[in-house]
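Apart from one protein chain that is not included, each protein chain of the complex appears where it belongs.
Now for chain A:
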């Protein structure tokens, strides 16, 4: 069990999301920075898909109610456990009654807290992720509030500290041309790949709205509603692109100029409003290679820490 003392801007229970239900209008959800959650889980000996907390900025305070292990990954916070510094990217032992405090965030936007055994809220429709829009899953289907007490899974036997170097955030976001890429003007195609795109404050778990030169579509016909996924870059009539993320609706009707590759979606999760992003064209083969490298990085940690 752990108790929320200060919930911060938006702290939610997240795992790797719901799958297989998109045809019912049920979105994916789950951690926006999936590699960070996977690593936090590995650090404390959990299965990768165990539920942890996604913490947006701070300040956040919570109390552990049993001995165990914790790991913080993702955004780099000033974190302390009963006043002693906690290193992001490392696991460390915690004792019942200790208070974890997250204050200033140096880099990034979202931190992931994993505890050994995972956050053991019940699975709803196959996942523990919180669906904020529909109000189910996670803890009571909502962001956490002061006084919430979250169940924690069975303790995992671990020894000593272990850590992993976090991936380096850079503003380059690799993307593939989308199905309607050819319907945009040459100037729009050029602007997509060459101009900086700034993250607007209207960015959230559903999608990141970017600001830059208006992207002009030369085709006029309206598109019929189609399935969309995290990573799809939609362009509404105003010409300002939206990158869909984990909480996006399952269907859309705007032209898709590009799709951000899966291996780079975490960079959006860690980009703050005002940050400038650059789209870099890539190929399907490179996209798959990048994803394989990302998983390899996680596996390499397991080999070094657990020998398997």
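Keep this in mind: a residue touches a chain if its C-beta (ideal position, glycine included) is under 8 Å from a C-beta of that chain, and two chains touch if they have at least 3 such contacts; residues count from 1.
Quick note on the criterion: contacts and distances are computed from a predicted model.
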UniProt protein name of the chain not shown, from "Dihydroxyacetone kinase subunit L", "Na(+)/H(+) antiporter subunit B", "Allophanate hydrolase subunit 1" or "YhhN-like protein": "Allophanate hydrolase subunit 1"
Residue of A:115, A:162 or A:287 touching the missing chain in the full complex: A:287
Contact partner of the left-out chain, one of A:5, A:93 or A:125: A:125
From A:2, A:26, A:119 or A:150, residue that would touch the chain that is not displayed: A:26
Sole contact to the chain not displayed, among A:103, A:149 or A:226: A:226
Where the missing chain touches chain A, by residue: 19-27, 124-125, 131, 133-137, 176, 178-179, 224-227, 229, 231-232, 249-251, 256, 259-262, 284-285, 287-288, 291-292, 295
